[in-house]
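With one protein chain held back, the other chains of the complex are shown just where they sit.
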Amino acid sequence: MTEPQPQLPPTTALVEDHALHATTDKWFEYVVKAHPHHTDYGGIVWHGAYVTWMEEARVECLQSIGINFTELVRLGCDLPVVELSMRYHRSLKMGQGAVVKTRMMEMKGVRIDWAYQIQNLDTNELCVSALVTLVAIDRDNGKILRRLPPAVQEALVKLSRP
Amino acid sequence: MTEPQPQLPPTTALVEDHALHATTDKWFEYVVKAHPHHTDYGGIVWHGAYVTWMEEARVECLQSIGINFTELVRLGCDLPVVELSMRYHRSLKMGQGAVVKTRMMEMKGVRIDWAYQIQNLDTNELCVSALVTLVAIDRDNGKILRRLPPAVQEALVKLSRP
Amino acid sequence: MTEPQPQLPPTTALVEDHALHATTDKWFEYVVKAHPHHTDYGGIVWHGAYVTWMEEARVECLQSIGINFTELVRLGCDLPVVELSMRYHRSLKMGQGAVVKTRMMEMKGVRIDWAYQIQNLDTNELCVSALVTLVAIDRDNGKILRRLPPAVQEALVKLSRP
Partner (left out) sequence: MTEPQPQLPPTTALVEDHALHATTDKWFEYVVKAHPHHTDYGGIVWHGAYVTWMEEARVECLQSIGINFTELVRLGCDLPVVELSMRYHRSLKMGQGAVVKTRMMEMKGVRIDWAYQIQNLDTNELCVSALVTLVAIDRDNGKILRRLPPAVQEALVKLSRP
């Protein structure tokens, strides 16, 4: 019998009923290496350092489908993280490489879920699995957008087609 | 009808059937301030920066009940994060203060769940809610301990008593 | 015979001939603690982590004399670091506290030099000594200001009086 997981209070961004749904099975891969500044007293990557790698992989994944994140911000749209869940399966040691694999798991309206698998580059062992949810907001007023900017939506939908 | 949440694969640390359970309702409070280095291009605290504050609050909470984290590590026990979930409700701007509230939510065997509420110090608004799971490991071999070091267990059980 | 130190090329901000000079002998003190995320594989504070503490101490020192850094930025003035020199004398270990002592060493026009001494809180040993130079710029165009905003200059001059 599984026990109920502790629940976090919902974010206001969680309720969405927009029609557009999209997903994709293809993983985008981004290679990183554990440098001294990533490590902690244990000689392994500090648990928060993975968050920087996940962000970098996401920005580069968007770039690979034609969405320049900086340009998006300049146009007044931001994509802040509203949810983040991580599981640490195995540690990564200083000097080891890893591949950060990410894919858009689901896009519902202005909410975009990204899945992550971070694997040791040498052993292929899974180090971290994670989920990140972004939501599109208007930078001028901080409010959640009713829909994604058309260019972003088109690029993401195109990404999700087989 | 709520949709099923995407699921992360379980960590090996998730299955535990040790007898000791403990919890506490008292929040430990740790005050922080958003400094320039915490911010990103949006002038708000970067989402990964909260992870540093949560760690600091946890270390200080342990200290407040007599568990010195550095000493624990020196004695050969480590308490790595094996799970982390965060929800970002409101942003925190540069110069704003926040209180990081944490409490031990559940201790089952060598697994310890911590709940977090990070509130804007001025408005009391909830900025971030989070859950962090630690597991006790033996630093020599990296294996999960069968039980917490007695001093740690006693301190945590004492903490959980009304 | 001492050897000449290697020289860095000058920043454009280095040449200044404004009339206002000010300095102060009083140290502002800011207490910090070495947490796990500050450490590296050696179990000591990673050399770059001190830069975050120095920034925090500087912001709090300015606040203590009535200059709110966030407000300054909102008004269109920024104080970026244009030079930074650090010497690492002794390491600081996880769990150890330190006091970051800072004082305005010299203010010439829109250039402000800050001196730092970071001492182990238990032993009083000097861990790091540093110099940081800020220069006031106009956020709108990124250009160096001809003079400090009057409120800032007055506060700094007042600070420098015996």
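Per-chain residue numbering starts at 1, and chain names A, B and C are given in the order in which the chains are listed.
Just so we're on the same page, a contact is a pair of C-beta atoms (placed from the backbone, for glycine too) under 8 Å apart; a residue touches a chain by one contact, two chains touch by 3 or more.
On a predicted model such as this, the values are computed, not experimentally measured, just so you know.
Taking the complete complex into account, tell me which visible chains touch the one left out.
By the stated touch criterion, the chain not on view contacts A, B, C.
Among C:Ile65, C:Val99, C:Leu131 or C:Ala155, which one touches the chain that has been omitted from the display?
C:Leu131
Please pick, from C:Val81, C:Leu121, C:Ile144 or C:Val157, the residue that touches the omitted chain in the full complex.
Here the residue in touch with the unshown chain is C:Val81.
From the list C:Ile65, C:Val99 or C:Ala115, which touches the chain that is not on show?
Result: among the candidates, C:Ala115 touches the missing chain.
Contacts of chain B with the missing chain: which residues?
36-37, 39-43, 46, 48, 94
Take the complete complex as the reference. Which residues in chain A touch the chain that isn't displayed?
On the chain A side, contact with the omitted chain comes from 33, 35-37, 51-52, 55-56, 59, 68-71, 73, 93-95.
Quickly run down the residues of chain C that touch the omitted chain.
So the residues of chain C touching the unseen chain are 6, 8-12, 41-42, 47-48, 51-52, 55, 73, 78, 80-89, 91, 105-106, 113, 115, 126, 129-131, 139, 142.
Note that only the chains that are shown with their structure count from here on.
Among the chains, which is located farthest from chain A on the basis of C-alpha centroids?
Most distant chain from chain A: C.
What whole-Å value do you get for the distance between chain A and chain C if each is reduced to the mean of its CA atoms?
Chain centroid spacing, chain A to chain C, equals 35 Å.
Starting from the mean Cα coordinates of chain B and chain C, work out the distance between those two points in Å.
32
Centroid of chain A to centroid of chain B, CA atoms only: how many Å?
Measuring from centre to centre gives 22 Å for this pair.
Which chain A residues touch at least two other chains?
41-42, 48
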